[in-house]
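Shown here: the complex without one of its protein chains, the others still in place.
The letters A and B name the chains in turn, as written, and every chain counts its residues from 1.
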Amino acid sequence: MQINSPNFKARSTAEIANTGLQKALVRTRPRFPAARAAAVEKLPEFEQLRDIGRDIKNHTLANLDFYLETWERNVLNAGGHVHWASTAEDARKIVLDICQRVGAKTVTKGKSMISEELSINEHLEKHGITPVETDLGEYILQIRKEAPSHIIAPAFHLNREDWEESFRKVHTDLPADRTFNERRDILIEARTRLREKFLAADVGITGANFLIAETGSNVIVTNEGNGDLTQTLPKVHIVLASIEKVVPTLEDACNMLRLLARSATGQDMSVYTTFSTGARRPGDLDGPEEYHVVVVDNGRSAMIGTEFQEMLRCIRCAACMNHCPVYQTVGGHSYGWVYPGPMGSVLTPSLIGVDKAGHLPNASTFCGKCESVCPVKIPLPKLMRHWREREFERHLQPMGVRTNLALWAFVAKRPGLYRLATRIAAKGLALLAGRKGRFSSLPFAGGWTKGRELPAPEGDTFFARYAKQQRGEA
Amino acid sequence: MTQPASRPRVALFVTCLVDMQRPSVGFAAIKLLEAAGCDVEVPRAQTCCGQPAYNSGDRATAADLARGIVEAFSGYDYVVVPSGSCGGMLNSHMPHLFDNDPNMKARAQALADKTFELMSFLVDERGMTEFGAQFDGSVTYHDSCAGLRELDVKTQPRELLANVEGLSLVEMKEPEICCGFGGTFCVKYPDISTRMVSDKVADIVSTGAGTLLAGDMGCLLNMAGRLQREGHGVKVRHIAEVLAGMTGELPAIGEGSAS
Partner (left out) sequence: MSRDAIFSAIRRGLRRGELPADQTLGLYARLNAHPRHLIPARSRLPHPQQVDLFLRNLEKEFGTYNRVMRARDVPAAIADYLASQNLPTEMAIAPHPELRAIDWSSRPMITLREGRAEASDLVAVQHGYAAIAETGTLMLPASPQRPTTLNLLCDTEIVVLRASRVVGAMEEAWDMLRYEREGMVAGNFLPRNVMFVTGPSRSADIESTLELGAHGPRRLHVVLIDDTAG
């Protein structure tokens, strides 16, 4: 996907003024947190499950080579194929080769964020193969040529009229009297159109929520059933999975599944949780004849052994963005690449470089809500702070920021000088504000006063008044 | 009100914003701590907890400041901070600045272990339930993020407010959502911050409360500034001012002396 993260600030400002998005945010904002809270309340063991989830992922990452090799062996035993891709380019080539070898004309796709990361669709199109997104949200976005704005609710930012407008534009054979007054009408239109695509597709591409080493399986979790139709009907099923998706056993997967849906949508379990292991077996009446898994690194192995290794525990539930006050203000497109919200603010700099994604870990108040809901307890604020440290070390921040910080540090390290400087500032500002007690604008404080009054100091500093009091003067 | 037998020596960590913006909160804290049976001292050598550096990625400066803090504050029984944010810096973050220096880390950890945010210290450590304060009117209370999530400050301020004569607490719909201050965030991303604080202000105003309270000057300045910019008459104060009975003589934040 094209990288727009350097423009985060301008994009977020535009999105704050985008009335359609803001309408969608107001609608969606309370729903996910309320649903999660209700699901968690009904499962008293949830906190323990989070600890176990964190430990399972940590154990797996510490032995990642072993579990990937074990998983690979079991895929091969089950008659599947495994392809390793260091880069996005490698992955695109592998996928295209498979599609071309079987003479694919159309490819259906289940919802997959890594597919966005790898720009699979653009690559297939360039070579004359038609990819069809089948998740409802992804389908409308493909029509609109938009990127997902959320990792599990990709089109939450659209309103009903947007759906209708897009359908009328591309489904040109619609009867004139066809109405889209209800959400149900939209759903039926999409279902009908996509059913034809499912039946015609030569290859189905899905992502993977988990890989299971013990059995050589991949797991996908969906509510619509589109992922299952994608991987069941065509002759060939291709799974795209990044290296950190593996867990050791089915029992480990059970624990992760108890966390995933509750954290994501507040369901106890998503509708379809499907474990696929290899291709159609002798006697089977349906299922793909070929099963391929493309295992993608694309920057992740470089995170191992660094402070960002913890990010590889992420199970992509979206709880962090659902609860993030910044994401809930600016929406997902502001972030300018595949992964928005707090998890993106940590992962994106790892994958595309902090020089391009520098805004993301800075655009956080460190309120800590994301960490408090993360099912695998990733310390997201701490990791964002580590990115700020990398930026500081590499002198990536604007010169002005650095100079101010250095000046402030010089004073703050010298209590005597600090006392003097704060006293001059406090008294000066109090005097300047006069009886009004606040400023509506002030040179050098434009960032603050653009949207707020600046309350003036009371008068003299605490330390000056306290010293007077101690001397018996006050 | 029972006074615990021993009188611990408590060092007040004033914080930059209280020092410069709202000294009365410091005096309120001293008054409350003394009422809770503590001997309060204010170490002269303190400046800032180092968060501006720490959160800007400048660990070295944060560690330098932390060394000074450990030096100045280690000799006391407790360190109390009238801010969850600065309290969280001392309590949860400072030891990690010395992950490569076991000796310093142990000292920072020892300090962290006896550092408390003001409200939680008064209730959890000193068993206080009231200070005999009086306040006529309805208030709403914002849970500042660091106090809430790093230091578990949630019930303590409400417990103390419940025993202020004449005060009624009206909860806002989402008291735990960030107000958008975020230290340097509010000036680095003013548009996002303004949008966030506007949502917070709408929540505050819809309670109909006459006064907004919280335990962190940063959030208070942010919310006061936006309330005033939007022309709302809600008064904004640090909770310590109310508990210390200072509201009579002290104008609310950003209100000046004209009234």
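The rule is simple: a residue touches a chain if its C-beta (ideal position, glycine included) is under 8 Å from a C-beta of that chain, and two chains touch if they have at least 3 such contacts.
Note that the coordinates shown come from a computational prediction; the quantities given were computed from them, not determined experimentally.
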item	value
Shown chains touched by the chain that is not drawn here	A
Candidate in contact with the missing chain, chosen from A:Thr106, A:Gln309 or A:Asn404	A:Gln309
Touching the absent chain when the full complex is considered, from A:Arg178, A:Arg195 or A:Arg435	A:Arg195
Identified contact with the non-displayed chain, of A:Val170, A:Val271, A:Leu417 or A:Leu431	A:Val271
Residue numbers in chain A that touch the chain omitted from display	24, 27-28, 31, 42-45, 48-49, 52, 56, 62-70, 73-74, 77-78, 84-87, 90, 134-137, 140, 153-156, 158-160, 163, 183-184, 186-187, 191, 194-195, 198-199, 213-217, 223-226, 228-229, 232-233, 243, 248-252, 254-255, 257-258, 265, 267-281, 283-287, 295, 297, 301-306, 309
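Methods note: only the chains that are shown with their structure count from here on.
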item	value
Separation of chain A from chain B, taking each centre as the mean of its C-alpha atoms, in whole Å	33
Chain B to chain A touching residues, read off their complex	14, 16, 18-24, 26-27, 42, 44-48, 50, 52-59, 61, 64-65, 68, 145-146, 149-150, 176-178, 180-183, 185-199, 221-222, 224-226, 228-229, 251, 253-258
Residue ranges of chain A in contact with chain B within the complex	9, 12-13, 16, 325-326, 329-330, 362-369, 371-372, 385, 387-393, 397, 401, 405, 408-409, 411-415, 418, 422, 425-426, 433-438, 440, 445-463, 465-466
